[in-house]
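Here's the structure we're looking at; comments come further down.
Every protein chain but one is kept in place in this view of the complex.
The letters A and B name the chains in turn, as written, and every chain counts its residues from 1.
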Amino acid sequence: MMTLLHNDFVLEIIRLVLYAVGLIAFAAFNAAYLSLLERKIPSWFQLRYGPKEVGWWGLLQPVADGIKLLTKQLLVQRGADVVLFKLAPAMVIIPAIMCLATIPFSETLVPRNINLGLLVIFSFSAIHVIGTMLGGWASYNKYASIAAARVVAQNIAYEIPLLLILVSLVMITHSFNLHTIVDQQAGGFWHWNVLRLSASPLMPVAFIIYFICMLAESNRAPFDMVEAESELIAGAFTEYSGMGFGLFFIAEYANIVVGCALGTILFLGGWHCPFGLLPGLHWFLIKMYFLCFTVIWVRWSFPRTQFYGLLNLSWKVLIPIALANLMITAIMLKLF
Amino acid sequence: MSIEAKSIHRETFVINLGPQHPATHGVLRIKLTMDGEYIDDAEPIIGYGHRMHEKMGENRTYAKFLPNTARMDYVAALFNSFGYVGAVERLAGITVPERAEYIRVITAELNRVASHLLWAGAFLIDLGGFTPLLYTFDDREQILDLLESVTGARLTFCYYRFGGVCNDIDDEFVAGTRQFITRLRSRMPMYHALITKNIIFRKRCEGIGPITADVCRRYGGTGPVLRGAGVAYDVRKAEPYSAYPQFDFNVPVYPESDCMARYLVRMDEIVESLRIIEQALDKLPAGPVMAEKVPRFLKPPKGECYFNVESARGSFGVRAISDGTDKAYRMKLRSPCFSNLSLFQECSRGMLLADALALLGSLDLVIPDIDR
Partner (left out) sequence: MWNYFKLIATGSWSLAVGMWIVLLHAFKRPVTVQYPYESVTLPARYRGHIELKREAAGGQPKCVACLACQRACPSGCIALDGVKPEGATRKVLTRYTLNFTTCSLCGLCVESCAFDALQFSKDYNLASVRKEDYQMDLLTPGEKHS
């Protein structure tokens, strides 16, 4: 038995299984407790108390929500495409959890440090679009079809500025490896990529563009046309009940977590302390949850954009600025 | 060889907005014929909340109809009572004492402020911003507390009577109202910074939902809808009633005719109403709050009378025809929301769904007022 444990292959299997379970648990717990924070944080802004009956400070509220979703009947509309209808939630949540496999949470805590980690995350995060679109289209519901069409247009439009920002970042860091990108930001916060003005004076703007694109990719307000409550009820998810809806819900928060984690890695220095002291997992989590708080904060501050306003913002504002950033980065790289 | 242009076959589909829908402010059904995302035709279907108030007006004595008036447009309930008691008083020739007129104006303007605050919050919810609703409701709560201390009710007031009001106001109410006026005045810059100047709100409202003065004239649109189209018609100035001629206030008019103009008209009306309340509190005369010789069972002489007031939503009118008995022969209630809704069908043609919902929200509809 003990010799088996010295076997590298077995250790690797054990490690992978632990990471797989850990990642799914991380995604699920984050989804559960981000949904509680989603209700508590606006309660602070809106001068009221959030959920506080179920458990102290509402900490058991996600458990209650989960039980509610699990005990509902899973209905499939007559005329809906059953296979696609049931496949869509899976197609939305699986890529989000897979993206977490390449994210380094600290120096040693990374499931798979792939050399092309950034590219892997970027390509996987585009798959959830198909899932939402199929879910809306296979529902045999007019409202859902409209939302499905909107989702595709919105996500395609916001992939492009995201790609341009990431390309300009890779030009600076010379590597797709996320671990390397964080290593280059060691030291205090003046080394962070967001303030690396020597590489490009538009770096803070690039960070803001990344943030906006991340909001749009995860269909969060003010870009939540997909589930625009006052217009289309629940948009693409109108026909889903019980855990089908629950999976879409979890996937939304998993996408937010991936986006915020990527944001901390790329721009905010990953697991390094802002003042150059002890790096560690706790700094990573603090920064990631700060970005999640900002995501929730933005949602509850503004009204929703119109659909063409959303697309105009991407094509007419974000892409030109991202292109300008790319050019400036290239020029500065060549000159200095 | 010429190619004959074939007529493009446009495939439209019919979608139902309501009667259960978060954005229709009540039970209103709109049958939308949509061409993709654009609206081809929007047909409002009303009647889900019809409770036959006008018939009840014929079957009840004048005094017994008073609770009904608050249940039509319940958000600005005092205006409905105002119109009704004004019409009956004119029919029966009852004069209202000065103090009662001032109290009516103060409570009605407080109700107008409360109604506009509720509308501002609900309009923002239609557009997707949930937080300002809570802030406006915080202010509205103070108004409702003030009105509750005087009338005993918070939403459906049965406070005006023929010949005056049923309870007098006390110093606590006056002090509370002055404090509220100061507080709301200091909060208006916050609302303008949070909502009016917000780029997303401006993009949603500027240039959206044009309702021109010509459309208003054809459909009978009144109130902020008309004043947002550039026409300076306010019943308080055009056909003055009650104590309004004694107050100095402006009527905000914006010529742009879009959703933003209607929003700005209502926000400015809040400020003007606060001015009116302040002047009324300063000049409040002493005296009785009820006319002396009002018969218990009112039998107005034969005749008819039309009395309209400037409600928060437009011109609310009551046409009372009396045949000499203690029950009215006809009690016609002119609802401002009914006329404002009727122009939705023409104005929303060719608009996107989100813009049409912004237009519907800016009309400030309360569906029970349409259905009565």
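Methods note: a contact is a pair of C-beta atoms (placed from the backbone, for glycine too) under 8 Å apart; a residue touches a chain by one contact, two chains touch by 3 or more.
Everything numeric in this text was worked out from a predicted model, so none of it was measured.
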| item | value |
| --- | --- |
| Sole residue of A:Phe124, A:Phe267 or A:Trp300 that reaches the chain not shown, by the stated touch rule | A:Trp300 |
| Absent-chain contact - pick from B:Val150, B:Val289, B:Met331 or B:Ile370 | B:Val150 |
| In chain B, positions touching the absent partner | 60, 63-68, 71, 131, 135, 138, 141, 145, 148-153, 156, 158, 161, 166-167, 190, 193-194, 197-200, 296 |
| Where the unshown chain meets chain A, residue by residue | 41, 43-49, 297-298, 300-302, 317 |
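Rule of thumb we're sticking to: only the chains that are shown with their structure count from here on.
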| item | value |
| --- | --- |
| Gap in Å, rounded to a whole number, between the CA centres of chain B and chain A | 44 |
| Residues of chain B touching chain A in the complex | 13, 15, 21-23, 37, 124-131, 134-135, 138, 198, 200-201, 203-204, 352-355, 357 |
| Chain B partner contacts - residues on chain A that touch it in the complex | 42, 45-48, 142-143, 146, 221-222, 224, 228-231, 233, 300-309 |
